[in-house]
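After this line comes subunit A, so read on.
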Amino acid sequence: MKRYIIIGNGVAAAGCIEGIRSVDAEGSITVISAENHPVYCRPLISYYLEQKTDLKRMQYRADSFYADHHVNLVCGRSAAEIRAEEKEIVLDNGDSFSYDALCCCTGSSPFVPPMTGLDTVENKFSFMTIDDTLALEQVITPDSRVLIIGAGLIGLKCAEGLHGRVKSITVCDLAPRVLSSILDDKCAAMMQKHLEANGISFLLGTSAKEFSGNHAVMQNGAEVDFDVLVLAVGVRANTALVKNAGGAGGRGIAVSDACETSLPDIYAAGDCTEYHDISSDTVKVMALMPNAYMQGHTAGVNMAGGSAVFDNAIPMNSIGFFGLHCHTAGSQPEGCEMYEEADEQHIKRLFIKDDRLTGFMLIGQMHRTGIYTALIRSQTPLSSVDFARLKIEPQLAAMGRAYRDKVLKGAV
Partner candidate 1 sequence: MNFYPEFEVVRSDSRCIRCRVCERQCANEVHWYDADGKVMLSDESKCVNCQRCVTLCPTRALKIVKSDCRLRENANYSDQTIKEIYRQAETGGVLLSSMGNPNPLPVYWDRILINASQVTNPPIDPLREPMETRVSLGKKPDHITRNPDGSIDTKLPPQLTLSMPVMFSAMSYGSISYNAHASLARAASALGIYYNTGEGGLHEDFYQYGKNTIVQVASGRFGVHKDYLEAGAAIEIKMGQGAKPGIGGHLPGTKAVGDVSKTRMIPEGSDAISPAPHHDIYSIEDLRQLVYSLKEATEYRLPVIVKVAAVHNIAAIASGIARSGADIIAIDGFRGGTGAAPTRIRDNVGIPIELALAAVDKRLRDEGIRNNVSIICGGSVRSAADVVKAIALGADACYIATAACLAMGCHLCRSCHTGKCNWGIATQRPDLVKRLNPDIGSQRLINLMDAWRHEIKELMGGMGINSIEALRGNRLMLRGVGLTEKELQILGISHAGE
Partner candidate 2 sequence: MKRIYVREEWCLGCHLCEYNCAFANSGMTDMVKALRGKTIYPRIQVETDENGVTYAVSCRHCKDPVCVKSCIAGAISQKDGVIEINHDKCVGCLTCVLVCPYGAVVEDGSGVAQKCELCMKNACGAPACVKGCPNGAIVYEERGERE
Partner candidate 3 sequence: MIPLEGQVRIPSGCAVSAMISRDGRRMNGERIIESMVPMHDRSNGLGGGFAAYGIYPEYRDFYALHIFFSSRSAQSACMTLLKEYFEIVQDEHIKVRKMPQITDEPIIRRVFVSPMQSVLRHLQIDEKELVVRVVNRINAQSDGSYVFSCGKNMGAFKAVGFPEDVGRYYRLEEYDAYCWTAHGRYPTNTPGWWGGAHPFCMLDYSIVHNGEISSYDANRRFIEMYGYKCTLQTDTEVITYIADYLLRRQGLTLDEMAAVIAAPFWSTIEGKSGADREKYTYLRTVFPSLLVTGPFSIILGFDGGLMALNDRLKLRSMVVGEQDDMVYIASEEAAIRVMAPEIKNIWSPAGGEPVIVRVKEGAF
């Protein structure tokens, strides 16, 4: 009977459990969870603030998930060390567990750059976990003025979540635009305009230089008074465990398409990893929930002796604020062409290079965008489809007769 250990209890871990069990019904599975919550998906925390969900509904799987999958869940503990040679791990309390196959799903942690006087701020929060969220919720009042450092996905979703529950929200970011990691200037401007229309204030191209109590001074000299500070500058992959054990990696733990690390019988999945983005042909950390699950599942299958690969990863994001949605996927490689449609409420930007769709940004027009995503993932030559029609509207009709017959006349 094989012994499986999964460090971490996020979506990648859930994928890993389901992957293992799709092959091996017998082996023992131990999950080491630092948080005292059953698996949930972190992006839901803003919806919690927004009261679109609650703790119960946030559970990623049913109450009986661990029991159904015969998982030994160890809560409130984190792994301190992996002893690759001995094939065992040691927990923060000194307990050790042996494994035949290990999967590291340690995720990422908030990154807080050094800022003068940060220690003088009483109400400051990260925005990563349920516990962060519950703590934040404790202090906000309808009179709160909130300053959020970081206009990325986390910072803005936090802003949306808090909207209506506090007096004011100001978001600052060193970058000159919002969502700088996924949007270009034009798209970002549209999103920003929409956010501003909903009462969010921005201070862009600058960040807090120093704090004193509830007073922040920006690099550009502006001053902001606030009651609650949210630090959402960015995240860093939790790579230490694997790296300390001798595993390779850069910003993330290096994994193959089979989610193997460089160490034998040690796999990694989720936000802690760096891996191949086929849209840009580069290796990068893509901290995305769908990819985390798929990596976890791939790792689980392989750990249990099956054979799986996740070899079509691309970055992609579906995010929306106050009813305005934005879909992005892939990348904009050097020298790509762009197809654009835009009006007051919509932007569509498709990026094309070497007869392939490499990426897109869509705002306000979500209908059937998965067809574009699939085009990027499958790296379909655009000359083999009717791209002239496709770029106007995602549709199977433009994908060629053979594809349509395959998809619509038989099981897929």
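The candidates came about this way: all candidates are chains of the complex that A comes from, given by their letters.
Quick note on the criterion: a residue touches a chain if its C-beta (ideal position, glycine included) is under 8 Å from a C-beta of that chain, and two chains touch if they have at least 3 such contacts; residues count from 1.
In this text the structure is predicted, and so the values were computed from the model without any measurement.
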Of 1, 2 or 3, the one touching subunit A somewhere in this complex: 2
Subunit A to candidate 2 touching residues, read off their complex: 11, 14-15, 41, 43-44, 47, 52-53, 57-61, 289-290, 293-294, 297, 316-320, 323, 325, 327, 329, 366-371, 373-374, 377, 386, 389, 394-398, 401, 404, 407-412
